[in-house]
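I'd like to ask you about the structure that follows.
The complex appears here without one of its protein chains, the remainder shown in place.
On to chain A.
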Amino acid sequence: MASAAATAAVSGVVLPHSLLSHRSSPPHIVALASSFRRLSLCASPRRTTHLVARADASAEAGEPEAEAEPVSASADAEAGEAEGAVAVAEAEEQPPPSKLKVKFGEIIGILNKQFIEEAEKVKTVPDLRPGDIIELRMQRPNKRRLSLFKGIIIAKHKAGVHTTIRVRRIIAGVGVEITFPVYSPRIKEITVIRHKKVRRAKLYYLKHKLPRFSTFK
C-alpha cells in the first residue's frame, strides 16, 4: 500500500491543477478539508514536487498509513489517492500546525489565553462588572497577612491577562481609586459582596458625587 501511494503521488505531480480541482469522496471530505486548505496555501508546482519527494519518504515510514487508509480504501480515481497522500505528507512534514500556521497577529491572543489559564488554575476569578461592590485580598511583600480592599468597581479594562479593575472607596474621608490587575498572583481572593445597579460601563461620575455613594463598610 505504501508503494501504491507513492506511485500515485508521483503521477499526481504531473498535473498539479487537477490535484487542486479534484474533490475527494464525500465521506472523507471532512478528513481532508484541513489538508485542502494547506494544499491551497502552497499551490505552486515547485512546492508540490518538494512535498512529493518527501511523501515517498514518509509513506515508507508507515505513519501516514492510518490517514492514507480511509483514502485508499475508496474506489475513486488515483488522483483522489494522490491528493490524500500528498496532503498527508504535507501534514506530516510540517511541525504541529498550530505553531507554524498561526498568523503573526494571533500570537499575542494565544499567549494571553495560556497566561489566563495558568492564572485560573491557582484561583478562580469571578465575573466582575462595574457596579459590583467587592472585597479583595492582596498579598503584600514582606507582610504575612493579606491586606483587604473594599470598594465599588467603577471600571473594568479588558486586556487579556492584564485585565484591570478600578475600585473606588472613601478611606478616612478621602476618595481613593486603585487599579488592580485581576489575574495578578498577588491578588489572592476577590469576592462580590453586593451589586449596585448602574447604567454605565465606567462610573467615573462617582468622583463628583457625594461621598456617601462611595462609602462601603
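General observations
The rule is short, and it goes like this: a contact is a pair of C-beta atoms (placed from the backbone, for glycine too) under 8 Å apart; a residue touches a chain by one contact, two chains touch by 3 or more; residues count from 1.
In this section, contacts and distances are computed from a predicted model.
Only one of "Phosphatidylinositol glycan anchor biosynthesis, class U", "50S ribosomal protein L14, chloroplastic", "Trafficking protein particle complex subunit 2-like protein" or "Origin recognition complex subunit 3" fits the UniProt record of the hidden chain, and that name is "50S ribosomal protein L14, chloroplastic". Only one of A:Asn112, A:Ser184 or A:Thr215 touches the chain withheld from this view, namely A:Ser184.
In the complete complex, the hidden chain is touched by one of A:Leu111, A:Val176 or A:Ile193, namely A:Val176. Contact residues of chain A toward the unshown chain are 138, 162, 164, 171-181, 184, 186, 200, 204-205, 207-208.
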